[in-house]
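Note that one protein chain is taken out, while the other chains of the complex remain in position.
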Amino acid sequence: MSRKLLELRGISKRFPGVVALDNVEFDLKAGEIHALVGENGAGKSTLLKITTGVHQLDEGSIFLGGEPVTFNNPLDAKKAGIAAIYQEHTCFPQLSISENVFMGHPLVSNRLQRIDWKGMHQRTKQLLQELEINLDPKTTMNMLNVAERQLVEIAKALSLDSKILLMDEPTSSLTIQEAERLFAVIRRLRDDGVAIVFISHRLDEVFELSDRITVLRDGKYIGTKDTKEITTQEVIRWMVGRSMDELYPKKDVPIGGELLEVKNLARHGEFREISFTVREGEILGIAGLVGAGRTEMARAIFGITPLDQGEIWLNGERTKIKSPRDALRHGIAYLPEDRQDHGLVLAMDISQNTTISILDRFKYRLLNKDQETEITEKYIELLSIRTSGCTQLARNLSGGNQQKVVLAKWMATEPRILILDEPTKGIDVQAKAAVHTLIGELAEQGLGIIIISSELPEVIGISDRILVMHEGRIAAEFKRDQATQEGILQAAIGRSGAEADAV
Amino acid sequence: MSRTARDKTKFTLTNLSVRRETSLLLFTLAVILGVTLHSPRFLSWGNFHSIFLDSAIVAIASIGQMMVVMTGGIDLSVGSGLALSGMLVGLIYKAGIALNPYLALLLGGLIGLGLGSINGVLVVNGKIPPIIATLGTMSIYRGLIFLASDGQWVSAHEMPSSFIHLARGTILGIPNLLFIAGLFYLIFYFFLSHSKTGREVYAVGGNLEAAKVAGINTDKINRIVYSVTGLLYGLCGVLWVSRFASAQPDTATGFEFSTVTAIVLGGVSVAGGTGQVTGVLLGALLISIIENALNVTQTNPFWKLAIQGIVILVAVSMDGIVRRRQGTKVVREEQL
Partner (left out) sequence: MRKLLRHWEFILLILLVGVFILMSNLSPYFLNLRNLLDSTVHFTEKGVIAVCMAFIIISGNMDLSVASNMAMSAAVMGIAFRSGIGIWPSALLCLLVGMAGGLFNGLIITRVKLPAMVATLATFSLYRGIAYVLLGNQAITGYPYEFATLGQGYFPGTNIPNQFVIFIALAVIFGFILHKTTFGRSVYAIGNNEDACRYSGLPVDRIKVILFTVNGLLAGLAAVLLTSRIYSTRPNIALNYELEIITAVVLGGVSIKGGRGSMIGVVLALFLIGASRFGMSLLNIPGQMMTVVIGLMLIIAILLPQLLDRLSGKQGKTA
């Protein structure tokens, strides 16, 4: 086998409350495509960011061509010939495509160090054409849609002509055709001797493209295998730590009357023609690609952003929800996707977080320590939150326990309808199982539950019914027994829809 | 998103920046017309000569303010810093030292550079919100003027005529001040549109995280921006003293608001990431026209402050609303 270009040895990285990476191993050879897989929050992106100097490692070492290196910032890595596409888009909305592509390493001409705009536009045009994108390099980024931005990110990484190319979920918002074009480029680069790390959620892609696969779970290194020597089933087992049917023990709950009905919801540029119902005891799964409009829809139902159009009916009554406060008053709770920024006040303690949504239920609006402690302790026990006590800061809890505190906050409001947005993202396997069990119990108590998730096994395992969104619309609906990963994925990328992949 | 919907946004967006400058120009013309109808002597060459001279100083200082605001900050110490460098140079003349006017200009610039660097260090290394850091230095610099000058003026007879000539003279019939302003316009046009560092200023303002990831030394850019602003207002301080042939402890009080007004009029977004020198030049011109018009029409001159407040408010609100329509992220509050 060819020599190792990049080696990561014993890498550990901690964030407040989370061990993102725990003694992880990874290596990369010239001319190979090495896939890095794992569930949401397994630590893939963190590993990539450590390699490019965005984050600094706590323990471990990096070798480049056999030499130990330290990258203090992305510039160091860039100079060493490492290019990366990050999961979060890193664009400059007001600047042109060319400038985005060349930011940090512009082409300059003559003695004055004048920026060579013409050359940059030309080169960008070329890069875009390689990806078969027909865009004017002078267009500003804020005019592009999510997929186009993603493609520009890719062009940006290609512009560096690096020997090592790291890609973090580059296909997460692309259509099949766009992804295929990207794969063609990636294969060509590999054949030219470029070493590529490919992070993806979609196992079919991984098997189609990669030469080797490395699996991470809960920040731990599980193993590396040649792609030819491992099956999809095995990779899944490595990723989730047990087989599928143990993972999602679905309770059979009698489904009652209608709780929520939404009709024809729309919000400009985000989603449209959304209609569905949720019944007592029902778990409604919502699947789709990143950027399909799922979170946006949930936010609008919860009153965070206004609807342009559409009706919300609760218990058979038409209801206007103008703010989260309205939503709470009507018994709707929403667990947001971003636990740290939207779910918790990290600098406050568990009991302050638990009671934040029920503050106006306190007598005379006076704080009452005893009452707060009582409520909080009830939920610490019910959700088995691992903590030193009510006064521990949310910041110092692990990801799974943080998520349980967010759940405690919502349960304290005694909702009838619970919308969960990626509830198990970035939490460990035990916590995941606990959250799944809890969701089942809440359904049993008669709550209507909407769960948005990008983990297909999770949606399929837990839901009674699944809606699939594509480009802001509901593309398909599956009953529990009809749902397959394949079918959902096809709908999510717009295959079954009438209007396919127009860009 | 459907094709047509996106095309429509494209249509309005491409026009936006062009529309901004044209509408500013049209508005300026409307003001000129209105004032002229009211008092015809407004439209005299002599009057416009003085408007241009007024706007030159505002324009130079506003270029600095624009860069600071573009990175998501603000510099409230512009007025005090300008007055401090002007006063220190004035005091040198008062002490009877016959400093070469160009050296005086250079010296003022260096003093400003120092003052601006202090702001830069406070904001970047001290992590103090720019508005608070510069609010602090605003009063420190102002206080230092009083302490240095003992509350006294430096007046015309204490300055050599060669120095007064610096701002008041002409080269080939063009007033020096205009000449200098034009020079700075060209330098900063080139810097911001055609140099690596200049473009990085836009990048830092447009998306700080992305700029870091792109390998840009964002701290360095931020420090540069405050220091250059200092340099510019230092130069302005000397030009100001030369033009008005006096240095007073309360020179240029509230001048920072003129610069902020000029840039928001000139289409710079307080959310950072956008701004053009041309727009700022027009903004500075419009401010001087309004100010002059208040004089010419004998309106209560105190309207100026209120008008500036309203202009800032309206411009900033419009900017926010347009941005939210576009769906780009609104204002990074923490930065300011």
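Odds and ends about this structure:
In this document, chain identifiers A and B correspond to the written order of the chains, with residue numbering beginning at 1 in each.
We take it that contacts are C-beta pairs under 8 Å (C-beta built on N, C-alpha and C of every residue); 3 or more make two chains touch, one makes a residue touch a chain.
Given the structure is predicted, the values throughout are model-derived calculations rather than measurements.
If you put the hidden chain back, the residue from B:L53, B:A133 or B:L177 that touches it is B:A133. Considering the full assembly, A:Q352 is the residue among A:N142, A:S200 or A:Q352 that touches the omitted chain. When the missing chain is restored to the complex, the residue among A:L5, A:L344, A:I449 or A:A483 that touches it is A:L344. Looking at chain A, the residues touching the absent chain are 16, 302, 304, 323-325, 327-328, 334, 336, 341-348, 352, 356-357, 359-360, 362, 365-367, 409, 413.
In the full complex, chain B touches the hidden chain at residues 74, 122, 126-129, 131-133, 135-140, 142-144, 146-147, 151, 254, 257, 260, 270, 300, 302-310, 312-313, 316-317, 320-321, 324, 330-331, 333-334, 336.
Rule of thumb we're sticking to: only the chains that are shown with their structure count from here on.
Taking each chain's centre as the mean of its C-alpha atoms, chain A lies 43 Å from chain B. Listing the residues of chain A that touch chain B in their complex gives 52, 54, 73-75, 78, 86, 88, 90-95, 99, 103-106, 108, 113-115, 117, 140, 142-143, 145, 268-269, 471-472, 502. Those residues of chain B lying in contact with chain A across their complex are 1, 3, 5-6, 9-10, 13, 190, 193-196, 199-200, 202-203, 206-207, 209-217, 273-274, 326-329.
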